[in-house]
Every structure is written in structure tokens, then in C-alpha cells.
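Take this structure first; my questions come after.
A single protein chain has been omitted; all remaining protein chains appear in their positions.
Chain nomenclature is as follows: A, B and C, assigned in order of appearance, with residue numbering initiated at 1 for each chain independently.
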Amino acid sequence: MDYLLFLIGTVLVNNVVLARFLGLCPFMGVSGKLDPSIGMGVATTLVMTLGGISSWLLEHYVLLPLGIGFLRILAYIVVIAAMVQLIEMIIRKASPELYRALGIYLPLITTNCAVLGVPLISVREGHDLLQAALFGFGSAVGFTLVMAIFAGLRERLALASVPAAFSGPPIAFVTAGLLALAFMGFGGLI
Amino acid sequence: MSSIGIASGPFAHDRSSVNRIMLHVCLALAPATLFGLYLFGWPAINLWLLTCASALATEAACLRWLGQPLARLQDGSALLTGWLLALSLPPWAPWWIAVGGSVFAIGIGKQLYGGIGQNPFNPAMLARVALLIAFPLQMTTWALPQPLGSAGAPGFVEGLAITFAGAPLADGMSGATALGHLKTELTLGHSAEAILAGDFSLLAALLGNSAGSLGETSELLLLLGGAWLLARRIIHWEIPLSMLLAVLLLAAIAHQINPGRYPGGLYHLASGGLLLGALFIATDPVTSPVSRSGRLIFGAGCGVLVYVIRTWGSFPEAVAFAVLFMNALTPLIDRYWRPRAYGRNARGKPLPVGRQTNPLNQEGKP
Amino acid sequence: MFNLARIRGGIHPAAHKDRSAALPIGGLPLPPRLYLPLRQHAGAEALPLVKVGDRVLKGQLIAGSPAEMSAPIHAPSSGWIVEIGPILAPHPSGLTVNGMVLECDGEERWIELDVPANPFDESPLVLAERVAQAGIVGMGGAIFPAAVKLKQGTRHEIKTVLVNGSECEPYLTCDDRLMRERAEAIVDGARLIQHILRAYRVVIAIEDNKPEALAAMRAASEPFGAIEVEAVPALYPMGSAKQLIQSVTGREVPAEARSTSVGALVHNVGTVYAIQQALRHGRPLISRVVSVAGSCVNNPRNLEVLIGTPAQALLDACGGLSLEPQRLLLGGPMMGVALPSLQVPVIKGATGLLALAPHELRNDQASPCIRCASCVDACPMGLLPLEMAARARADDLDGASDYGLRDCILCGCCSYVCPSHIPLVQYFQYAMGKQDERRSAERKTEYIKRLTEARAERHAQEAAAKEAVKAAKRKPADKPTSEVQS
């Protein structure tokens, strides 16, 4: 039950995009169409969950025992970047379709600040291994949820007659703000 | 190779129009509004007039600025937005809440997206949430009902002072809403049953004689208006039904488990803006799904969120948040829950040729 | 009644049928000239078989069908062919179509008709061929060659022949009057079709707002057990084949399939009557019943009209116009088309001629969609008209297709109920036209590619042949050596 609440909390209440403001570049960049945004979300979920686990292992079995915690950011980046490379290769081999859909955004996952930020937050909060994994997974699910919602909204906006001055990114930013407003309702749930 | 100006059929029409729909909704809101205005007196009347007028003014300014025909003002949508916003505000709120809310609702919530029909979020609820977060104090100061002409009721001039000069409410004049009261008392460790037994009267709540925003007080009059809209087929039945059922069901289950912590379904139904939301706000066609299954899901989602946020969240009232969140989900619902097309299965594939059987109606006479 | 399935959606437009339905089918004086488009049917244009100046007799074949998917055209009256060339088409564009102009001599002299003895003794294919030769097309407005449908039907197991007497379009009463006045002939025609298709049963489906037609058809079909007359609810678009099949048999025609795949075939009562006339009396299709109605017409009624009669003559026969109509329509107000002028002729698929005043018409001032979903509720096909139109507007043709454009029957229910007065059907027509354009461009590219390849191959062969000739010329000199080698 605790873990379930923990998960809901990470997905909705402390949503990685709308409450922590991490991962904003893919949030704006890949959300034009629904299918790629869900693909991006799935890829990110994979990376973040694995990233959560591997960085926890790195933290507790390498960095802390060796007393080199100050290298945390550097080490995390190296591990996560390597993992993204690996996943990119696998996707390219397994599903050229998905690879073409995600295009240049797959390497972008490396520089998705959420991918680095989530493990760092996880360490700061002192999670255990399961919590770290859940935290990574939950954050990514929250990310995917928001991506999907936002992509759905943007697909509709593409058909709306938005005034010329606001069409495109401006109205997308306004919408993102209003979406965050809607998510504020979850405040205090956990 | 083209045909500019050549009209295509059909040439007949059922004479429906957007402004008739909007005016029907306004008319359905009228009884509950009039009663609310009577209950809360002159400040409420000022507030209501101010909100509607500033909504119309904002709409007119935006139409002018965007170079659209001013005749669009007549479609009644801006009036309805202002009206709904007024109904969701504390009745004695100061003037700038009304004006600011209207400008936000029409300007950002609606015209920024291109005007009527283009907005993804319900403008009135957007404004209410924005106001609630920006001005929590003003948005949660509830006047107690003081019907026009009753002893303590403010007169016309005092009403103006309350609305425009920000005259502070006297101590005896303000109170908490039923939901807010319950929330506060629960955190103090009292049991729900005891709290409700002491202060909550179902009958008063249904009739509307309790603190709250202008439009959420008289449940019976709201039901009356909603039933009329349903009968005129202006709104669909799916959203109100599934939304109310979801709240009732969750409340009943929770009440069974722990009556000391969770009040029953009727309490939820009769308090706050649930009925106003279910009948008039969630049913806004622009921001709700178009298919029947989609509307059922939308309503149920609203209901669940209302209950969850009311019970465990930090806000005592949740209709606005729930509606906004489900508004955001509407494009996805519309995409995945479509009606089944003739000759196709639910997933959009053609029905198999030749091996179709219908148990209800075989070939030939039964 | 109780075994009828409910169809989805649909609308109940005001019928406006009373005035024209009250009067019997009338005639009109022979017009001086008849205008005969060479294409009054779906498929290939008919080819003229006569020359300018030729004298023709009533019922004489004057244009033949070049393909299976076509229909021949017969002279509606006797006279001379005075012109073969472009004439104004009964089409909203106001463009012309190839056609013939027949100057009537007023004698109405028939050609000698080949009257078959007993059609029930003949084989189905022979009968279907006779229908083809009579130039009969779907008279409910679909203008699909009737014989093609019959021949397709003979290749499938047809359980139910549906005779479509629903006539769901407002204003139109031509089928209603035809059923009241010529019930025996229609029942006879239905039996002939049953014979051709070897169908198990025939259902004559009539909307329940036509009690007289129902009574007349019931009386006429009394002696024949296999023929049922069924009242279907008055609901537009009940007359659409898919909806009628669902309503009567309870089965849906699978998407992208024909109605024969569920063992049903639908023919309009007008078509059935024309088939009966052809098979019993040898008469080709040269006239039809047309409803002349609308509030601008002085005396709305049904007229039996020779094909090719200009619209103006019909209005004159109904007492002329009481006021200037806002719009002239060929067909009903839901699926009919606006006419460019009163000079256009009546064609085989013309069900009605309407002269409508402004108060009977849709408001042309569209406002933005408010997603009220009225169109979704009204759509008899279960589609999402608002999404289709939004995508058509953004030129997202694949998106529009995905939201149902591929299944749309253009019935217009969505437009009828739209509170924003959005011309949804025109958006669909536009998108379908674009798709059509795209397809024909693809076909052309394909064709050009084939031509280019063929040309390249021919050039290669020619070059090879030249090379061979050259080699042959050289050969004699080479010959001795090759012999030595071998």
C-alpha cells in the first residue's frame, strides 16, 4: 500500500514535468503528434527505470564505498549515456519503425534532464533500491502521461483556428501552463 | 476545376443554432441563480452583474482585436461563461475577483485559442482555479446566507461597499462551507458523524440555505434546470449520470468501511458544486468527448477525481480541478473511444463477409 | 413490425409531402425539344448510333453502351436529331456534357416493340440482358445500371430482394404516388426480379408515413405468398440501401463490401416499375415520374415526364412559380443538387424538381464547431463528422479517412442538425474529390511509367534488330571462319 501511494505520488502529485519542471525539452519538442510522444514516453520509461536502478547500484556499491560522491553527476551521466546508446542500438535493430518515429529524439534522452535529475533526487531523498526503481518508473510514467495528454491537446490545437500571433509554440506554452494548473488539484494528496 | 460559391447539399436544416443552445443553458440556470441572488443579497447581485458584463466586454474586445465579426457576441457563449464563473465565486467577493476572473476566462481560456469551440479547457473553471490559487483568502471567505430584506442583510449601498470598497465582513457574517468545515474538523480529530450530526442538515443543503458559492447552494433548483436541459436534449445524460454515480458509489463504499472518517454519498451530492458541475460545467460540449462511451468515461473520471481530491487532497472543493483534468484528457478519450461504425467492428476493421449471424433476428420470419 | 432492427442515428426532417402526394400523377404537353445527355448513369458515356438529321422513332435506340458498366439511351419521342454535342448538364458546376438534342415531330410514333411472350419462361441472364438493353438505371437517384446489379446478383445467393419504397427525402412523393397508382405492375416487377435472382423472398419496404401506399401494395401483393409488404419507421436516411437492409434483415453490410455479401439486393420501386415495363411490354426507359414541389411552386404535384424534358416545362405544367425561388434543386433537399438554370433536362435519376424559398433552406452563415456532437448522434453510419470535417479543412485526407470518410454515404444528416450551420457535406465532397484527384494522378503516373518502360524496351529491341541486321550484313564475310571453328 505504501509503495502504491508512493507511485501515485510520483506520477500525479510530484509530476516530473509539471511539478518538478524536468524534461521540458522533449515535453515541448516531441509532443506535436501523439504516436511519437507515446514512443518517446515508452523509451524514456525504459531508460529512467534502468537509470534509477543502475545509479542506485553505482551510488551504493561504487561511489559511497570509494568515497568519491563528488563525482556523482559525472558518473551518472556516463552510465546513463552508455545505457541510452545501448537502448538506441537495440531499438534500431528490433523496430526500425519506432526508430524512424523517434528519430533524433533518442539520443536526446541522454540530455533529457529528467533522466539525470530523477536519480539525483532519488539519492537526496535516501530511497532504497526498490524505491529508487519505483521512483524512476513512476516519474517516467508521469512523464509519459503528461506527454500523451499534451500531445492530444496539441493535435487538437493544430486543427483550431488559433490567432496567428499565438499559433504554434506560444499557445503550446500557454496550454502547458494551464495543464499545470489542472495538476495542482492533486496537491496534498500524499 | 473548382467551384467557389457553389453550395452543396443538404439544403434543409432543423433550425437549431448555437445561440439557442447557450440561451437554453442560461435559462436553465436562472432559477438557481435567482434563488442564490435572493439568499446572498445585494453584494451577490453586484458580483453576478459585474462578472457577466466583464465577460461580455472582454469577448467584445477580443473579437475586435482579432478582427472577427462582433456579431459573434450574440452566440451567448461569453454570457454563459461569465454566468457560470459568477455562480462558482464566493457571493461577496470583491469586484476585482469578478473582473479578473472574467478577463482570464474569456481572454486566456477562450479567445487565445481562437474563440468559441477551440478552447481545450472550460474557461469558467480555468478562471476559478486560477483565482483560487492566486487569491486563496478571498476565494474561501464565504458569507452566510442573509436573504434580501432580512434583518442583517446589507442594503444596496452597503452591498456596493462590500463589492467595490472591500468593506470587511463582520465576524458573524462569514462561515465555512460544509465541505470546508468537515475538512477542518477532521484534521482536529473529530469524527465525521459527530461533525455532521452537529452542523449539517441535509434538507438545508438541498434547499440551499447554507454557506457556499452563489450557484452551488440550491441543489433542487439545479436539478430542475438540469432535468429541463436533458429533456430538451441540450445536454447528454451520460456525463451527469456517470459523474454523480461515481461519487455516490465511492462515498458509499468508503462510508461502509469507516463511517467515522468518511461521510456518506448524500452528503457529497448535496454539498459543494457537484450538481452544478455535473449538470452544467462538465457537460460543456466544447471540452467534453463526443462519443457516448467517451462521455461515460469522462463523467466517471470527473466523479472519481472529485471524490479523491475532496477526501484526500488539500482543497475542500474539487469540481473545478476534476473537470480541468478530464478536459485535458478529452482529446485522448475522443481518439480512443469512438462510436462503432456501420459495417465495422469496434476496432474499425470491416465485419467479416458472409459469416455474420445475428441471434436476435435471423433471416425470414421469426 | 416487431422484427425490424433499429438503425443508428438518423433524423426526422419535416416531410412537406402532403400537397404533391394528394394529386394523381399528371402529364405535361410534349416539349418541342428534348435534351438527352449521353451520360445519365454511373459508368461509361453512351456512344451515339445516329447522326444529326436522322429521323428517330419513339423508343428507338439512339446511343449504345460501350461497356458493361454503362446504359444505352432511347429516343423518348419521335422526331429528328438536330444536334450532337455539348449540352448543359444537370450538375451544380454548370458545365456541359455530351448529349443529343431531339426535335419532336409531335407524332409520338413508337418503334415496333419486341414484346416477350412470358418472361417467367426465360432464363435469368436473358432477362437481365433485356433490362440492360432497356437502359434502366437506379431511379432513386443512384443511377447505377440496374442490369449490372441483377447480373451481380445472379452470381450470389440472394435471400432477400428489397423493394425500396421508403422515400425518406422530404418533399418527394413520386414513389408514393407510383405505389398507390401502379401497385400491380410493381408487384409484378418484384416477382420478375425474384425470378431473375432466384431469391427466397421479396420485401417491399415502405415508410409508415405512407398508409395509402402500404394499403395499395398490400392489396396487390396479397395473391403472392413470397412477397411481403413491410412498414419501416419514417426516418431519414431509411432509403439508403445499407440502412434499409439493416432495418429489414437486421444485418449490417460489412464495410467495403456489397449488399450481396449479406444476401440482399435493393431496388427502388421506380426501377422495379421500369423493369416490369421492359420485360412485360418491351418498353425501354424513356420516361419517369418526377415530383415538382417546394413552396415557390403554385401547384406541387407528380408528373410523368419524358427523359430530356427541360425543367422549365415541368414548372409550367405545375402552374409556374408563385415567387422567385432562392434555390432550384434536382432531387430531394437532403441529397439533391442545386441546378444552374431551368434549361437543364430531366434525366433518368431525377426524382424531384424543387423550387425552395429562403425559409426552407439552410442558413449559409457558418460559425465555428462547438463539438456538440449532434452530428455524431445523427450519423447513421456511426462516424465522427466533426472530426472528418476538421481534418478535411486542414487537408489531412488520411486523417479524414481514418475518422470515417471512407464509409460516409453523404446523406447529410450531420449538416442538417449542425447548430453551427457548418457545410459538413461539402467538406466531405471536397476531401473525396481530393482523394479522387490523388488516385487519378497516381494512376496516371503508373501509366506513364508503363509507357516509358515499353518505349525503352521497344528502343532496345529496335536497336537490337538494327544490330542484328548489321551483323547479318557482316556475317557472309565471317562465315568461313566460323565454319572452321565449328
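As a convention for this text, a contact is a pair of C-beta atoms (placed from the backbone, for glycine too) under 8 Å apart; a residue touches a chain by one contact, two chains touch by 3 or more.
Everything that follows uses one rule, which is that contacts and distances are computed from a predicted model.
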Self-check item: Record-based protein name (UniProt) of the chain missing from this complex, from "Aliphatic amidase expression-regulating protein", "Ion-translocating oxidoreductase complex subunit B", "Alpha-ketoacid dehydrogenase subunit beta" or "ABC transporter permease"
Solution: "Ion-translocating oxidoreductase complex subunit B"
Quiz item: With respect to the chain omitted from the figure, which of C:Arg55, C:Arg198, C:Lys449 or C:Arg474 is a touching residue?
Solution: C:Lys449
Practice problem: Name, in rising order, the residues on chain A that touch the hidden chain in the full complex. | Solution: 62, 66-68, 70-71, 74-75, 78-79, 82, 85-86, 89-90, 92-93, 96, 161
Quiz item: Which residues does chain C use to touch the chain missing from this display?
Solution: 39, 89, 91, 93, 95, 97, 366-369, 392-393, 395, 420, 422-423, 426-427, 429-430, 432-434, 436-439, 441-442, 444-445, 447-449, 451-455
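What we mean here is this: only the chains that are shown with their structure count from here on.
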Practice problem: If you tally C-beta pairs in contact for every chain pair, which pair wins? Let me know. | Solution: B-C
Quiz item: For chain A and chain C, what's the span in angstrom between their mean Cα positions?
Solution: 57
Quiz prompt | chain A-chain B separation of Cα centroids, rounded to whole Å | solution = 33
Exercise. Would you give the residues of chain A that are in contact with at least 2 other chains, written as numbers and ranges?
Key: 161
Quiz prompt | Junction residues of chain C, two or more chains touched | solution = 368
Quiz item: Inside the complex, what are the residues of chain C that reach chain B?
Solution: 3, 5, 8, 11, 13-14, 92-93, 159-160, 170, 200-201, 242, 246, 249-257, 261-263, 327, 329, 333-338, 356, 360-364, 367-374, 376, 379-384, 386-387, 403-404, 407, 412, 415-421, 423, 425-426, 429
Quiz item: What part of chain C is in contact with chain A in the complex they form?
Solution: 368, 390-391, 393-394
Self-check item: Parts of chain B lying in touch with chain A, wherever the complex brings them together
Solution: 66, 108-109, 111-115, 118, 120-121, 126, 129-130, 133, 305, 308-309, 312-315, 318, 320-322, 324-325, 327-332, 335
